[in-house]
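Missing here: one protein chain of the complex. Every other protein chain is in place.
The block that comes next holds chain A.
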Amino acid sequence: MQLLIFSILLPFLTAALIPLIRRRIGNFNIGWLVLFIPVLLFGFFASQIPMVSSRETLLSSIEWIPSLGINFTAYLDGLSLIMALLITGVGSLVVLYSIYYLSPTDSFPHFYAYLLLFMGAMLGVVLSDNLMVLYVFWELTSMSSFLLIAFWYHRKNSRYGAQKSLLITVFGGFAMFAGFLMLYAMTGTLSIQETAAVMGQLTEHALFYPAMFLILLGAFTKSAQFPFHIWLPDAMEAPTPVSAYLHSATMVKAGMYLVARFTPIFGGTSAWFWTITIVGLITLFWGAFCAIRQTDLKALLAYSTISQLGLIMSLLGMGSAALRYGNTEAGALYGLAIFAALFHLVNHSTFKGALFMVVGIIDHQVGTRDIRRLGGLMALLPVTFTFAVIGSFSMAGLPLLNGFLSKEMFFTASLNAASMPGLFSTSWGWLIPVIAWLASVLTFIYAMIIVFRTFLGNRDSKAVEKRPVEPPIGMLISPAILSILIVGLFFAPNLLGDHLLKPALEQLLPGISGASPDSIYAWHGVNTELLMTIGIVLIGSVLFITFDRWKGIFKIQPAGWTFNALYNYALASSENAASFVTRSYMTGRLHQYFFYILLFFIVSTGGTLLLSDALSISFVQDAPVSIYELMLVLVMIITAISILFTRSRLSAILMNGVLGYSISIFFVLFRAPDLALTQLVIETVTTALFLLCFNYLPEWKREPLPKRKKARNAVLAIAGGLVITLTGLSVNSADLFETISSYFQNSYELAGGQNIVNSILGDFRALDTMLEGLVLFIAGIGVYTLIRLKLKKEAGTDGD
């Protein structure tokens, strides 16, 4: 069924359509038109739920570059379906919200084109089964994220944030790409399904661990894991709908998706288990710790997102141990962690999406997001307040909201991981639940900050001039739907669990039964998990009330010792180093450039020739040299030498022409009429071009060079000529490969042309010719632009 592939392409097609229709339908309507796309796709994916819940999968494939094993294969299973529903579902809500959020001065067509680009790319990431296709879409999400963060590109911070996110995520993307190539080298297939099937026998392969770590690097950078988390807070310069969509609900989950998707491939090894668990836990704690001290609501949400992503990541790490134990009780206990990860992944998208939208409303209606200037908004924005309470309390893990369920499961999983005997337990295992609990206390505190600092307390009427009112109804619909989901998922979690989470889990942990709970219960009786939650509420409340007394703790970290400072330092110093290196050789002197080029050529080509022992000269097979050829050679030698001694530029140009025409006569002698023709015409056009430029060139004078430099240039010139001559002779003498020219001799049968040269150009190697045409075109535009630019500059200075 090709509908699946079409669903990936639909957003791209719509994005391409927007520039064509923008004038005709106006800003407002573009939003409504775009809204139609994710809603339609959501409907399509929702209609696949029955199929997936009956444990079936959908595969749809188009050959793309079959000779390299690259096929556009879309694969829909439980995990992909969860992600696809999130992408299209949250996407619909965000598009609806953004119609009212954007101001009329913003460029709607750009915004929605980028957003659709992202949506398509993200669907491509989660639906691709082919590693190369996945990589292409993966980088496309980085690109569209870059464009969206820099949407308000007139702001310096937006540009900084966009560049930072691009540099970090693309760095990770490259690492991941290298990892994919290693996987391909190991398995010989680019399909994820096939890789998973054969990977079991390859754990001893030398590339196993390098590939694993490189792919994890991609996942960690994308999902803002410590220490790569620093790009996410700066990405908050994007419009709030973008933050809600890309930087909390979908794009940052791509790393989670990747880790989950590769769990069947790498899972079960202790390196995978510990790397992901430890990085996840550090991120969980550090994100929550940093969130508390933020005064900008969006920055707070950014760090809280980092923290929650760390939580999901650590769960995926813990759950991977299930693959080591297989279908045993221990395997099932570990496997619960992955179930919890998937569950929390969905829950986080609902409550964090709602919270971002709430912050967007506050920013939009009040004009600031600074906690210090906000307060007492409850009476003015009662509806928004309700959504904020639901979202924050769910994030804090309070009962009656979906966050409670997944948080309890998280505690269960961390307690399991700590208490399980076997390969993965160490004496440090008890730290896992402790860190989990500590981070949850911090989470509770910042969730309270969002609610109480913003909506309760006294309103600082001086700081905020205009009296805020509730936003238009269109902005409230999306957070309302998410809030209903938050509550609804608490009361009916099994609807999600049975139809989506369980099928996904069974595919990630094949053959392990009992990993997913029979059904999700809110009430387990009084157990350790519940006591932990009660402890969080009690201690968290005390700490929240006494926050002013202990916030001095944040000053412990010296100001200059942050990862941000490191990033800025690395960026600045690499720029300095690059400009230093460039300045050292870009002197603007043509003869120096020639020196570099020739030297490089002589060293690389001549060196290779010597080192590989390829120098072989024999004249045995050569045809006898005729008198005409000798005469031509003589003419060329005399012309070439006399160019050196001419005193005027005109005669140098003409003699250069003599050389060119002589070469074309050689082509005639060697019976290559096509080459001769082309060489003749090129020579004519070049000479005409030279004559045209003649007027503009400065007077020709010899540069007075010291003897030593002259000698150096002479040696270099002779060496260059020698290397070319030797290479040519060696190529002609050596018989390394079987000749392929016999294939081209069949050109009349294969391509219908008697002219072999032309058949090669137009048929056998048409791709080369096409790209050469493209290069020629780009060069032409380049020349045109350079000259036009210069003309404009001159005109500009004349005007002053």
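Descriptive notes on the structure:
In the analysis below, contacts are C-beta pairs under 8 Å (C-beta built on N, C-alpha and C of every residue); 3 or more make two chains touch, one makes a residue touch a chain; residues count from 1.
Just so it is clear, contacts and distances are computed from a predicted model.
Per UniProt, the protein behind the absent chain is "Na(+)/H(+) antiporter subunit B"; the candidates were "ABC transporter ATP-binding protein", "Protein translocase subunit SecD", "Na(+)/H(+) antiporter subunit B" or "NAD(P)/FAD-dependent oxidoreductase".
Checked against the hidden chain, the listed residues A:Val681, A:Ala711 or A:Ala734 yield one contact partner: A:Val681. Contact with the omitted chain, checked across A:Phe580, A:Phe619, A:Phe645 or A:Tyr696, is made by A:Tyr696. Remark: the residues of chain A touching the chain excluded from display are 673-674, 677-678, 681-682, 684-685, 688-689, 692-693, 696, 751-755, 757-759, 761-763, 766-767, 769-770, 773-774, 776-777, 779-781, 783-784, 787-788, 790-791.
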